[in-house]
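Taken from a larger complex, these chains appear in their original positions, while the remainder are omitted.
Letters A and B name the chains as they come in the text, with residue numbers starting at 1 for each one.
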Amino acid sequence: MAQPQLLECFANPQPDRAYQIEHVAEEFTSLCPKTGHPDFGTIVLRYAPAGLCVELKSLKLYYQSYRNDGIFYEAVTNRIADDLAAAMKPRWMVVETQWKGRGGIYSVIRVEVGDVPHGPVGHVA
Amino acid sequence: MAQPQLLECFANPQPDRAYQIEHVAEEFTSLCPKTGHPDFGTIVLRYAPAGLCVELKSLKLYYQSYRNDGIFYEAVTNRIADDLAAAMKPRWMVVETQWKGRGGIYSVIRVEVGDVPHGPVGHVA
């Protein structure tokens, strides 16, 4: 069962500056709720911190807590976004999940929270 | 004969949030209506769901129903966009077909439905 209580935050060392953080986790796995077979994906988290930043090891453990959950692509992406937004209350946030192919189809789900700036601020190249 | 009735939808788990879904199908094939030879391509579907999401396996079967259809690049792209728009009524949608070379020429057709946002929202990088 996914465990948002695993998420730990630390105080943003520069709360007055609108800078940007990206964490790309390449080793996410959960289960397909229909077939029970495992799904594999990459989770991109990109955000501008307000008062809090998510601690990296706790983020890893939180992602690992989905390992034996049966959950759809759309649901898991929205849930991760909700859990992280609740924990950090960022200025803005993007969660994008990129999934290994199933039946020759590759899927990407992208959820935005708050007012994501466009152009070079909104995307780390 | 292409069969739009194969498309099945499920209720969007987050109908109030304008998030984005992309499905890339690398194994599309139809027939050239002039020569009868097979065409091969990739279909990119990118959309923001309103009340409904397309179910992934039904999308695969719908694409497979073109296997023995003779249909031009421009026509198949517009038809897929029309069928999916009718089934899902999304906030906005992009259908892009990318074709293997014929006579040394590689073609891409792109159809947009509704008001596709530009910048990071409109394109999953």
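In this section, contacts are C-beta pairs under 8 Å (C-beta built on N, C-alpha and C of every residue); 3 or more make two chains touch, one makes a residue touch a chain.
Keep in mind it's a predicted model, so treat the numbers as computed, not measured.
Total copies of the shared sequence across the full complex, per this structure file: 10, with 2 shown.
Methods note: only the chains that are shown with their structure count from here on.
Interface of chain A with chain B (complex): residues 72, 74-75, 77-78, 94, 96, 101-112, 116, 118-119, 122-123.
Within the complex, the chain B residues that touch chain A are 12-14, 17-27, 49, 53, 56-57, 59-60, 118-121, 124-125.
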